[in-house]
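Only one protein chain is missing; all other protein chains are in place.
Here the chain labels run A and B in written order, and each chain numbers its own residues starting at 1.
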Amino acid sequence: MATLKPPPVQHRSASPSRTPTGPPKAPLRADPTATIAETAVFQGIHPVSIGAGTIIHPRAKFYAYEGPIIVGDGCIISEKVVIGAAPNNPARPSHAPKESTAAEPQADASNQSDTATRLSYFVTIGPQATISPGAHIHSSATVEALARIGRYAEIGSHAKVCAGCEVGERNAVDEWVVVWGSGLGQRRRRAREAKGPGPAVVVAAQVAQAAVPGPAPEGKLIEDARLMVLQKEREVLGRMIVPAGAGKKK
Amino acid sequence: MSRPFPYTYVSCPCADTPVPDPARKRKSREGSQKQTPEQGEQTAGGDSKDSTNNEHKEDSDEEEEEEEEEEQTFDPRSPRSNFSMYPPEQLLYCEDCHQIKCPRCITEEIVSWFCPSCLFETPSSMVKSDGNRCGRNCFNCPICTAPLAVSTIESVTGGGSQQGPWVLSCSYCMWTTLDIGIKFDKPTNIRSQLQKMTDTTAAPPFDTRTRQGSRAFADLKSPLSNLASVDEQAGNREAPSDQHITKQDQTATPSNAEAQFAALKSFYRNQISETSTSPSDPLGSDFGFSSPGALNRLMSLYTSSTRLGSLYGGNKKAKSKPPVMREALTPSEGLRISATPNPDPVISRLRSAEGGWDGVASIAQRAEQSPDVRFTDDLLPLPVLLRTKRAKRCKACKHILLYPAAVTTAPGSPSSTSAASAPSPNPDLNALTPLRPIHVLLTLKNHMFDPVRVTLATPSVTPGRVASKVTVLSPQFDIGANSDVWDEALQGASAPLTTDPKLRAAEKVPEAGKVWDKGRNWTTVVLEVVPGTLPSSDADAGGGDGEVRSGAGSAPAQPDEDVLEIPVFVHMEWDAEGQLEQQDVGKASKPDDLVARELAYWMVLGVGRIQPSF
């Protein structure tokens, strides 16, 4: 048993060596309360802004080549997430979505304000997920590991895109909807309000001549609980992740 | 063949010599004994005669085939051999029969049931009552089948109170029991809590008593309907069933699936016994529907014209009319009619924004649920289906070949000798050059704790149109006994370096009569193979016309004909400790409790694919 030694080559020094001039570093405007890991990558020509309390895990990549990237407050961006698209970089085709290699209509490319990639409040992005340029992810939505969000897609608030699922270009996912299954997947609306007991319960209660069980709490409670957990996770992560400004540990 | 080259298949001898199944023999003998005295009819008598004949035939066949086997070369391409070839890892060895056992010579036996989620075993007595599902807190999401977690709402928000309502929640698709308006009062025994909420049969004791009473009444009723056979059928049946409905509908309509199933089951059992034991049966036999005689009777209905004539012609005589099985007519008998007299609410729900396409349960979701479920809001969480651990027994002698250990541990590896082959000069196995010799290293490993003498035999030319020449350079050799892995490690620390096959291959030259390499419990020998030429390229060579290349041969190449497969006959002998006094002790017994054992089988080495041209 041996503990590992840190890899000697730092990512930062490695990335400019790939391209002789070095990729342009995106102008970053981050809230002071945001925690941004040292090894997160910000590239591109447009500004990237990070909201308060947001956690950026290591090796997350922001490619602001086609438009600005705006990340709201209280988001969690996991490892190897790609937000935006690399400028047709053949070195990493696996991360770039298929749409990015296709020729983009000129009208969209010229209209830069449209290609802003927005993540609203309390958005969670799982490891290795891909958020294509122009996508808009509304508040409290979740995008799980290896999911792919196409260009200009809209993910409604409190929606969830499950692991490995795909939301196509310009597709919209309504709020409180779960995209699950394989590929484009199936959709399911989450319960928000309190639901009455199911018919099986009612029939059973009638037959047993017992009172129908009392009303269950609102489905929204579960979502509140989930957001509470996320809040705690952010607090813990904020203490654990080595921020970009801090000196090297050891 | 779908496996990458090189591969090995072992031919199970059961394909040629059907395993004498003692159970089958016993059964047929019992059958003949039973049937002949009872009624000396032509069918039963003929059966017994046939079966004895068959036995004789089988026995003589076996002998013949054994003799033939000595001479015949196993042809991997013959259509029959496809059914006997198995990769070594699928084969087992029966220590009682001293034979290789393939999946077809094995019977499986359920040892225990366990829940794949909590990994607890369920005692077999509980399996049926639990409906083959986990009786603990393991549930699957009715939407997406992911496991559901028991979680509390209060402790998440309120910080560690561990009280308050509990729900089952799916962390994949975010479904919770709140979606169907269900919460639980305590985090344990969720299954029974849920059952109480949705199941009418597990309700107060008063209710169950009436249910029992009603069942007793139904039983009482059945002899009555028994009387109501042939003639009175039509008239009599209406009266009691009507009475039945009025009396019982309020109290004892079987409202859940299990009760309905039980009612239907008892109803049809009654029907079967009524219709088949009727004295008016023209065949007068006591065959039930489940007995094989029933099939006989049915077949003879169609074949013998005299019977047909008697059946239809005898219609005038009331007693020859066969009793007709009727279907369930009342709810107490298990009849269930869709409970939606008015479809409008369902339709309006389908149309509404809340229902719609997303709100309708998919077929996969409904398959697991009660038949009435139509919307996703009606889906109930599913207790996890149990799985089984199975033992494998030899079909012939019932010896246990494989017994599952605890869920988490691996079953023991089969104790047969497995072989793996690797070519020495590393040519491209998917494009072997015809007529260029290659050397194939064949390693045989011994998993037994006795040393083994091995004799290999191959046909000098492979069967089929593509004739490749094969020579085993050292057909006879020994393999050491399997021993503790540590022995090898302790013997010499530097050993691994010298036995590195890559290092050796560079300097070694294969020699006839010498093994290539040898280890603790393995030996490697060399096969020299000269791949044959494919038919089309053969024609090229003969005609000398280089341009007619594709399909000019006499017959088009069959698919996979270019695959070079070598049949190898493996014969091994070893001295085993005679642990059981079996009949084969007398075979070649040695003074000190050692019994000579032998095992012989055909094996197929898939070496590679031959290139079509030079």
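FYI, a residue touches a chain if its C-beta (ideal position, glycine included) is under 8 Å from a C-beta of that chain, and two chains touch if they have at least 3 such contacts.
Rule of thumb we're sticking to: contacts and distances are computed from a predicted model.
Here one chain is missing from view; checked against "Eukaryotic translation initiation factor 3 subunit I", "ER membrane protein complex subunit 6", "Proteasome subunit beta" or "Dynactin subunit 5", UniProt names that protein "Dynactin subunit 5". The omitted chain makes contact with just one of the residues A:Ile50, A:Cys162, A:Val177 or A:Ala191: A:Cys162. For the options A:Pro24, A:Pro58, A:Pro87 or A:Gly156, the residue in contact with the chain missing from this view is A:Pro58. Within the complete assembly, B:Pro147 is the residue of B:Pro147, B:Pro187, B:Gly359 or B:Pro612 that touches the hidden chain. Touch with the chain omitted from the figure is made, among B:Cys173, B:Met197, B:Val529 or B:Val604, by B:Cys173.
In the complete complex, the hidden chain is touched by one of A:Pro23, A:Gly53, A:Pro68 or A:Gly126, namely A:Gly126.
The set of subunit A residues touching the chain not shown comprises 1-9, 11, 14, 39, 57-59, 78-80, 94, 126-128, 144-146, 162-165, 180-182, 185-186, 229, 232-233, 235-237, 239-242, 250. Residues 114, 116-119, 141, 144-147, 149, 155-156, 159-160, 162, 170-173, 364, 387, 407-410 of subunit B touch the missing chain (whole complex, contact as defined above).
Heads up, the rule we're going with is that only the chains that are shown with their structure count from here on.
With each centre defined as the average position of its C-alpha atoms, the distance from subunit A to subunit B rounds to 45 Å.
Residues 160, 162-163, 177-178, 180-181, 186-191, 194-201, 203-205, 207-210, 213, 215-219, 221-222, 224-225, 228-229 of subunit A are the ones that touch subunit B when the two sit in their complex. For subunit B in complex with subunit A, the residues that touch the partner chain are 143-144, 153, 156-157, 165, 167, 169, 172-183, 197-200, 203-204, 207, 255, 358-359, 362, 370, 372, 376-378, 380.
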